[in-house]
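Missing here is one protein chain; the remaining ones are kept as they sit in the complex.
And now, chain A:
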């Protein structure tokens, strides 16, 4: 079966005022399978949102191709995109910025119906109120303005709007990052329930690995515009291959005593390099405790390493073996 979404060698560059080029997404290939949740993690500025917008075709990609449901949508016309919008929806990070402050919640959630000419008048109102109920909002609040809701409720509004047209793929761009921890779980559970009910496929973006671990079937780790490791969730945690992934994991509080012994605290040296002139070779070599001479000159391909199956791919010349301690590498390096 063809994957729901497949992107191949997607690049997205932004020109800056100083005639430089930001390589926000720099050659990403990925597939998203029907019904799964693909987690996408990485530090701030690594290009997660840009990649999400390329997938949703809110941006034109600089190069590469995007395939949705077996169709190449890389250079779809406006008209074709309109149809695509019904199948691919985005839930945005900022529940304050993504809702129009001057419009009533009922019309915001009703927008998809209005835009695609699906329902009008009392019928639209009925559909909107059903949606509100579905996401746990009081349908009587139909006439309220976004400012009259809490952050969590606003994100529910965003979810209702995204689900209105029964999309196949929903891209959740840090849907809970702006919310209180106590509220995060509610929204995540809501998303999980809805996925179950409507057979949704999610791309779930977060910089918080613990959230991603909780919701994802597979996880892709991104660093400076590239995917450095992708694997089924438990494998990524159990058989971490990439030093960067390990560094991200080490920042998590220990939840599982079994893996606690192999846990160490790794603090990455230096800042994340600029996406304007990214490092040559392996992007991570400027901060990597295991970096060798080859790392600065050639780029490691994203492929299965050691004895990993085809599901687990890593872009690293010196992948970690199970049980290997990164701090040992730090010592060796120094």
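Throughout what follows, a residue touches a chain if its C-beta (ideal position, glycine included) is under 8 Å from a C-beta of that chain, and two chains touch if they have at least 3 such contacts; residues count from 1.
Following the convention adopted for this analysis, contacts and distances are computed from a predicted model.
Asker: The chain dropped from view, which UniProt name applies: "Peptide/nickel transport system permease protein", "Carbon-monoxide dehydrogenase medium subunit", "GMC family oxidoreductase" or "Acetyl-CoA acetyltransferase"?
Answerer: "Peptide/nickel transport system permease protein"
Asker: Among the options A:94, A:217, A:235 or A:324, which residue touches the chain absent from this view?
Answerer: A:94
Asker: In the full complex, which of A:6, A:48 or A:85 touches the chain missing from this view?
Answerer: A:85
Asker: Which listed residue (A:40, A:56, A:160 or A:187) would be found touching the missing chain in the intact complex?
Answerer: Within the whole complex, the residue contacting the unshown chain is A:56.
Asker: List the residues of chain A that touch the chain left out of this view.
Answerer: Residues of chain A in touch with the missing chain: 56, 58, 78, 81-82, 85-86, 89-90, 92, 94, 97-105, 111-112, 115-116, 138, 140-145, 148, 158, 161.
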